[in-house]
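What you see is the complex with one protein chain gone and the rest in place.
Now for subunit A:
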Amino acid sequence: MKLHLKIWRQKNAETTGKLVDYTVEDVNPHMSFLEMLDHLNEKLILADDEPVEFDHDCREGICGQCGIMINGIAHGPLKNTTTCQLHMREFKDGDKIFIEPFQTAVFSVRKDLKVDRSAFDRIISAGGFVSVNTGQAPEANTTRITHDTTEAAFDSAACIGCGACVATCKNGSAVLFTAAKISQLAQLPQGREERTLRVFNMVKQMDEEGFGNCSNTEACQIECPQNISVLNIARMNYEYNRARILRK
């Protein structure tokens, strides 16, 4: 396959970037999208050019590191797939592909296709955890949880924090991410102890980072590689309203 790429090149966070044209030949349809970029980078390095930088880690769709706007869609045309799990067989010989970073008001570009998603980490630090005393591990069956409950909590916990929801949202809102983390813990007895403080602190942090407001277009779920349900947002709202009413 021969592909015509238009890739966002940006030297660093201080400068502004632009789309640069590249043509890659010998692209194997079995390559993943990231392998195709590796292939391009090898050629660039051999030509003494600077390679295109992009985030990646596990390359098996579970770490949430990779994330690029491909032809104007987060993680590309295939639904419920991360960029690393998107393969070149989804494209045709001679295709023109736009490749841009997940750039929003909060996710600033650090270099080329890499964006700063540390705002997500700060939202987690604000309350996305369960406080425990260190010491002996508790007996495993002390807290009984039904299989359905653990599965439902795991559906929320499946969020990999890639940021596709923020990039997809016309408002650059991080509500789906924050809601998934809040719901995951709200559904489990261990998480319920700190539910009031958690929802206040995480929503506060989300606002302070400068993310937009949710307008329930539900595009985030459609483009989420993990298909995280927008009902998590409803649950977060429930948690917040509950906390607001019960606050002393």
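Definition applied: a contact is a pair of C-beta atoms (placed from the backbone, for glycine too) under 8 Å apart; a residue touches a chain by one contact, two chains touch by 3 or more; residues count from 1.
In this text, contacts and distances are computed from a predicted model.
K.L.:
Hey, which one's the missing chain according to UniProt: "Multicomponent K+:H+ antiporter subunit F", "1,2-phenylacetyl-CoA epoxidase subunit B", "Succinate dehydrogenase" or "NitT/TauT family transport system ATP-binding protein"?
P.N.:
In UniProt, the chain excluded from the picture bears the name "Succinate dehydrogenase".
K.L.:
With the full complex in mind, choose from A:Q65, A:T168, A:Q184 or A:Q226 the residue touching the hidden chain.
P.N.:
Of the listed residues, the one touching the omitted chain is A:T168.
K.L.:
Just checking the interface: what residues of subunit A touch the absent partner chain?
P.N.:
Spelled out for subunit A, the touching residues are 6, 8, 19, 69, 71-74, 98, 100, 102-107, 166-173, 175, 203-204, 206-207, 210-219, 222-223, 230-242.
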